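These notes concern the structure reproduced below.
A protein chain is absent from this complex, but the other protein chains hold their places.
Right, chain A next:
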Amino acid sequence: MQIQVKCGCREDSCPEWAIVELQGAVEAQPSFRDRLQNLEIGCLCRPSSEEKYTFTVGYHELSGSKVPLKKPLLVLKKKRAFDPEESIDSDPNSSRMELEVIGIIRQRILFKTRPKALISKPQPTIKEKKVTPPGPFGN
């Protein structure tokens, strides 16, 4: 069986995705676990011109940096390709599976440090257009 790996994008135009990687877990409070969509996780800040970042989740602050990946990652999507002309008694394996490259990842923002507990409500050090209330996360 052969599954083609397809790519609709050209070399220089493959959509770039990003990765934020944390050691440890981010958990939502139990009441929110089934409806995570659109919920804020936290705030990613770049305090200076260095590639250093902080990630504030709830009352914890993580420190990390943006690093290029040694080898690029491809984002692949599994698809079932249905052939409308197939007859009923043809091989079921012929509604073939396809893999499509839908993105490429060349950099990640990696947080390796122990989270620093913020003992008071995090004050935005950077002016934002909109004040965001703390998210519904404990840790």
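Going forward, a residue touches a chain if its C-beta (ideal position, glycine included) is under 8 Å from a C-beta of that chain, and two chains touch if they have at least 3 such contacts; residues count from 1.
The working rule: contacts and distances are computed from a predicted model.
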Quiz item: Looking only at the UniProt record of the hidden chain, which name from "Serine/threonine protein phosphatase 2A regulatory subunit", "Sister chromatid cohesion protein DCC1", "Superoxide dismutase" or "Sorting nexin/Vps5-like C-terminal domain-containing protein" is the right one?
Solution: "Sister chromatid cohesion protein DCC1"
Practice problem: Specify the residue from the set A:I3, A:A81 or A:L118 that touches the hidden chain. | Solution: A:I3
Exercise. Quickly run down the residues of chain A that touch the omitted chain.
Key: 1-7, 9-11, 14-26, 36-50, 53, 55, 66, 71-79, 99, 101-103, 105, 107, 109, 124, 126, 128-130, 132
